[in-house]
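A single protein chain has been removed from this complex, and every other one stays in its place.
For subunit A:
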Amino acid sequence: MEEYKPPALPSPFNNTIPPPILLTQGAEAHLYKTTSLDPSIPAALKIRPSKPYRHPILDRRLTRQRIISEARCLAKLIREGVSVPALLALDWEGHGGPEGGWGGAWLMMEWIDGPVVRVVLEQWEAWMKQNEGSLDESQIENEEARVRGLLRKMGSAIGVLHKAGIVHGDLTTSNLMLRPSADAGDAVEGTGAPSLEGDVVLIDFGLASHSNQDEDRAVDLYVLERAIGSTHPRSEPLFEALITGYRDSYKGASSALKKLEDVRLRGRKRSMLG
């Protein structure tokens, strides 16, 4: 089997120095690290390459729709003061594909210099597993209180997002980042426990949409709950803290949380006919 080669970058990224570094590849988009304006200013570049299996007209229509929708969500959230990466540039008709023509769409965003919550929680869970034996009850409680604090911050960040009239559509711990805050300094320095400090930043609005419905908000929370359950079993029992953070973040939160109860009961799959 031949080695995978990512598709050619759209112009001007095909001749920036240094070249953009591929960070992750999803089904839909590739994420690169590049620079904006000045080589010293890092930026995140999200490229939605054209999909050659699709009819070109359909491909352009979908790629354009999706990248613009993502950009609109980001722009709106920035205006509303929600903690998301700033939108720097956008081209829904990127050039420089194989024949110098249509090469997909791209979106450039502010570089968030921090870890994703998934990594932070994984580190914490690993550290806990390693040190569980040597920690006394009050220390364990203290550690769990720190995670509760993080979850509460996550909850209120999601609440602020929903208040702004946007639902994320794909909330996982990989789509939440921690930006080191200005007043850095971890509370538990010295114990070696991983830091859980920082401001929560929401990223990846590829599946986001405008909605003020409790149903959509509840599904957002449910998806995150399931994601935490499957990737962070140690943190799952503390999920209630996220709910608390969410409840206090905006006025309509309690009706969305009521809906969450229904969504949980519903389960994902109905039995399907033939």
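Of note:
Operating definition for what follows: a contact is a pair of C-beta atoms (placed from the backbone, for glycine too) under 8 Å apart; a residue touches a chain by one contact, two chains touch by 3 or more; residues count from 1.
In this section, contacts and distances are computed from a predicted model.
Not every chain of the complex appears here, and the one that does not is recorded in UniProt as "N(6)-L-threonylcarbamoyladenine synthase", selected from "N(6)-L-threonylcarbamoyladenine synthase", "Pyruvate dehydrogenase E1 component subunit alpha", "Signal peptidase complex subunit 1" or "E2 ubiquitin-conjugating enzyme". Contact with the chain that does not appear here is found for just one residue of A:Ala8, A:Leu22, A:Leu62 or A:Val119, A:Leu62.
In the complete assembly, the contact with the undisplayed chain comes from A:Pro52, out of A:Pro19, A:Pro52, A:Pro233 or A:Gly252.
Although one chain is not drawn, the whole complex shows that of A:Leu207, A:Ala227 or A:Ile243 it is A:Leu207 that touches it. Residues of subunit A in contact with the chain left out of this view: 1-4, 7, 25-28, 51-55, 57-58, 61-62, 169-170, 207, 269, 271-274.
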